[in-house]
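Below you'll find the structure I mean.
In this view, the complex is presented without one of its protein chains, the others remaining in place.
A, B and C are the chain letters, set down in written order, and residue numbers restart from 1 in every chain.
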Amino acid sequence: MAARKQLNIALLGHRFMGRAHSNAWRQVTKFFDPAAEPVLKVVCGRDAADLQAFASRWGWEETDTDWRRVVERPDIDIVDIGLPTYLHAETAIAAAQAGKHLFCEKPFSNTLAEAEAMLAAAESAGVVHYLNHNYRRCPAVVLARQIIDAGELGEIYHWRGAYQQSWLINPEHPIDWKLRKATAAAGPLWDLGSHAIDLAHFLVGDIVSLDCRMKNFITRRPLAEDPATQGEVEVECAALLTTEFANGALGTIETTRYATGRRNRHTFEIYGSKGALTWDMEDMNRLQFYSEADPAHARGFRDILATERCHDYVKNWWPPGHIIGYEHPFVHAAADFLDAIAQGTGIQPDFREGVRIARVLEAALAADASGGRVSVGGELAS
Amino acid sequence: MAARKQLNIALLGHRFMGRAHSNAWRQVTKFFDPAAEPVLKVVCGRDAADLQAFASRWGWEETDTDWRRVVERPDIDIVDIGLPTYLHAETAIAAAQAGKHLFCEKPFSNTLAEAEAMLAAAESAGVVHYLNHNYRRCPAVVLARQIIDAGELGEIYHWRGAYQQSWLINPEHPIDWKLRKATAAAGPLWDLGSHAIDLAHFLVGDIVSLDCRMKNFITRRPLAEDPATQGEVEVECAALLTTEFANGALGTIETTRYATGRRNRHTFEIYGSKGALTWDMEDMNRLQFYSEADPAHARGFRDILATERCHDYVKNWWPPGHIIGYEHPFVHAAADFLDAIAQGTGIQPDFREGVRIARVLEAALAADASGGRVSVGGELAS
Amino acid sequence: MAARKQLNIALLGHRFMGRAHSNAWRQVTKFFDPAAEPVLKVVCGRDAADLQAFASRWGWEETDTDWRRVVERPDIDIVDIGLPTYLHAETAIAAAQAGKHLFCEKPFSNTLAEAEAMLAAAESAGVVHYLNHNYRRCPAVVLARQIIDAGELGEIYHWRGAYQQSWLINPEHPIDWKLRKATAAAGPLWDLGSHAIDLAHFLVGDIVSLDCRMKNFITRRPLAEDPATQGEVEVECAALLTTEFANGALGTIETTRYATGRRNRHTFEIYGSKGALTWDMEDMNRLQFYSEADPAHARGFRDILATERCHDYVKNWWPPGHIIGYEHPFVHAAADFLDAIAQGTGIQPDFREGVRIARVLEAALAADASGGRVSVGGELAS
Partner (left out) sequence: MAARKQLNIALLGHRFMGRAHSNAWRQVTKFFDPAAEPVLKVVCGRDAADLQAFASRWGWEETDTDWRRVVERPDIDIVDIGLPTYLHAETAIAAAQAGKHLFCEKPFSNTLAEAEAMLAAAESAGVVHYLNHNYRRCPAVVLARQIIDAGELGEIYHWRGAYQQSWLINPEHPIDWKLRKATAAAGPLWDLGSHAIDLAHFLVGDIVSLDCRMKNFITRRPLAEDPATQGEVEVECAALLTTEFANGALGTIETTRYATGRRNRHTFEIYGSKGALTWDMEDMNRLQFYSEADPAHARGFRDILATERCHDYVKNWWPPGHIIGYEHPFVHAAADFLDAIAQGTGIQPDFREGVRIARVLEAALAADASGGRVSVGGELAS
């Protein structure tokens, strides 16, 4: 391991995703053997005091409040973008132009135009680019994909997905950046829907048309910066999509922040001609699998605890039956990303996937606005 | 009980629903004490031999192959319609005109026009009319309604429903009356969707607008009457709806005959400002209830086994913890229907509900055809 | 069917089990085609007024308050014993001596000596004798047995069983016949444990040794006949057994009336060298099956809804996915019992099984009394 190449990381952002990413960079060399070694070089943010405390805690060598300076530092190999969505395009494009490999948090961008610019910048720079739809790297989701790839579902007929949270049922929850169009672009369609669409893309394929219905239930709320004043919520709080996939399957995707009792329920059901799968992020270690190949008297959804040696990633953690949690797929992503750089390969999902998701998201906005069915835009130029 | 009035029943149909209804009329006086006593007077069908065997088995006094003669018999009080949908309107209207009380199986009608004519006939005849959306009388569904009526869900935000079967994944399943437009009107939208919409109406309220996307996966199949010949399936096999309710809630309704592994899964999730409910017909005795009124440390979906003395209907069967099955809600409906006649009251759901459902179903067909959002038609005249 | 032999039944008892048995005799010819036809000839009980109402409701032709007279009537073919346990031996022996076929409710007897006498009487009379451990005829339990018989569990290592109710947590529940030794013999060990032991016998085999620990939590309660007076509860309210089976498997059996939240939870887990099964009476239509024969990546407990055409009994009721309830296995037993008489065969479980269970129950009492391990008595004479 002594000869393993070191890669210097600059992290932009030090809130929720800053913690999750820092943890991933720290844990990856403990539980995995990536082909390169991450060095927590510099973390970047606006609030110098908070930033310093964050860096001390997580072991970042330096701090900086100027992201432009950071992304242009010649000693930096990787720019890890953990900022709010509206800051992704500018930072990612600058970093790509500076030749940095990109590890970018989701949602990818505020608009399709931004997404396309980000992809173009990354591709023309020839860097490794990764979009962190981390749920793809839950062992149970990897297993779902393997089962599908092995043909065990046959032809896929249905995707039934939902991503449900409930934090907006409290009318006192204030209007913060997530409830403003300029900063968040949209509501759960963006934040949660991008995850749901990514899994649908990963497991079923391209969405070619969709209907969408959006709504906001509590439209006026206190302002975060001035709780005595009420303001208007600028984004939807729920979005319902029906879709058709390129392979002919139908889909539903429901995203909401008003599903009382659901804290982070990201669930899908997939039905095919030979079998079916269901999964829920709140029980992320498990996959339910029904197979028509089972004998008729013994068919039923199998509750698979994906913690066996034969299940990807999880063997690096603990023995079978010992579950992992929310942050572990971030570590899996870090391992694969480091390998991709060291080995000169790509990693999925990449910025191309970000564009693919953005096409669907913008089509959904258009469908809701028009009240009619919308085709999802054409091919991606290679 | 000696003084209890007897009501003579004529049953039309002697297949699946004929059995379920016959069982209900026989069991109702054993487990309940309805205010009138049903007499299994005559069963009507086309195949005289089968019909006779059916009558012998179930205890029908007489048989007849001429439904018109039967519904006009002066000694008949109740006409119980267990025929395929396309025969409902003609028989129900004739029976109403003959002054018979009507117990009608679902789907109510093939068209909205038929539905309106059936309602008009029943109302002008002044008879008791009942539409057998039997799931309303599962004790767990009754409990759901009681919890909602008590305000324990608060304002309702979301309905997420699905009715999933899988019998069409077999490409050898032939084209029978259920796959032809003339006899079935539509596919699962009608057969399963009418149930789902009825529960949505019962628990949330009127649907005011909807989008709909329908599809057929295996379009050519052997003909039932000539298996060596392939024909075209005439109805959709899956229908996805998004809806808005009069009270502002959003909804999704998914119906399909291609959900591998699901045999008769009729499920809903309801989310409101104060609580949430989920239910599944395959576990029909249970209701899951989440309440924001629980202390913060102890909130979770409660798995209520609705077999307690305080739960409607079920106390008439067995002690707590002893579950009931598919046919029991039919018995509950029979009990309430007999009471309604004896006591001169109505019973829900009635033909008015049939019209209400038909409006939604026809709007769904229109929405699918147009690819756009459709408003559900206006008020019902009283 | 015209030629089908009729068998006249005398039912002793008209409470909970009287209802369940009456329902079974009525339903069996509707949903099954037994080789003989049951005639509800006479029901017998002590309270003439109640008895008459019961007979009218359920269609018993006659009533009688003298069971001895009834069991000796030459026109009676079957004596159905639905009385409290302490009355089983005397009535069953008399009926056997009168040459009647015996359908006997559980628990079989108050003592092993009674059980042996009942078996001897039935065998020497050459009648068909059946002990109604009805859970054996749940389709999911039948399936469990089939899976075991097919070798799909391999060598069985563990039985983990429990039968849990909660009606005694209320300290106001009075001392009735179930809490008195003379009438009930014991507490849940007898009432619930006999069921649990029967399933263990059915699915695993003979119990050869056991430990038992019994206890009573609330020892003084109001008297049923005089609620103002407190009396002493005479039987245990919980019994814990560990067992060894003849095939080498270990077992636990836990029975209690103090399991708050459990209303009628009768559950088992079985672990073998090749697979495992779990079941719960509160979800009686389902069986969970784990198989080592599944590919390593896709092993998990399958949740089998035992309502398919290939599952025994259930195909006579409704289509797949339509569940049955508590009373249905009684109907299955009635069908098999009528067939056994008409065809001159036996039916399981019979009185020999009653003796087998009684041996275990008495051994458990002895083990608890001694605080030490007890061998379960020797072979049954044939």
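Heads up, the rule we're going with is that contacts are C-beta pairs under 8 Å (C-beta built on N, C-alpha and C of every residue); 3 or more make two chains touch, one makes a residue touch a chain.
Just so you know, these numbers come straight off a predicted model, no measurement behind them.
> What are the shown chains in contact with the chain that isn't displayed?
Counted over the whole complex, the chain not pictured touches A, B, C.
> Consider the whole complex, including the chain that is not shown, and state which of A:Gly126, A:Pro320 or A:Gly346 touches that chain.
A:Pro320
> Any idea which of C:Leu250, C:Cys310, C:Ala342 or C:Ala366 touches the chain not displayed?
C:Leu250
> Can you name the residues of chain B that touch the chain not displayed here?
Residues touching the hidden chain, for chain B, are 143, 146-147, 286-289, 291, 294, 296-305, 308, 310-311.
> Residue-wise, where is chain A in contact with the chain that is not depicted?
Within chain A, the residues touching the omitted chain are 1, 16, 20, 22-23, 26, 29-30, 56-58, 165, 262-265, 282-284, 305, 307-308, 317-328.
> Name every residue on chain C in touch with the hidden partner chain.
Interface with the chain not displayed, on the chain C side: 153, 155, 157-158, 160, 162, 164, 166, 169, 211, 213, 215, 217, 238, 240-242, 244, 248, 250, 252, 254, 256, 258-262, 269, 271-276, 290, 292, 299-301, 370-373.
In this section, only the chains that are shown with their structure count from here on.
> Since chain B and chain C share one sequence, what rotation angle in degrees maps the C-alpha trace of one onto the other, as a multiple of 5?
Here the rotation carrying chain B onto chain C measures out at 180 degrees.
> I'd like to verify one number: the distance from the centre of chain A to the centre of chain B, where each centre is the average of its C-alpha atoms, in whole angstrom.
About 42 Å, centre to centre.
> Just give me the whole-number Å value for how far the CA centre of chain B lies from that of chain C.
About 36 Å, centre to centre.
> Roughly how many whole angstrom separate the Cα centroids of chain A and chain C?
55
> I need the residues of chain B touching at least two other chains; which ones are they?
In chain B, residues 262 touch at least two other chains, as defined above.
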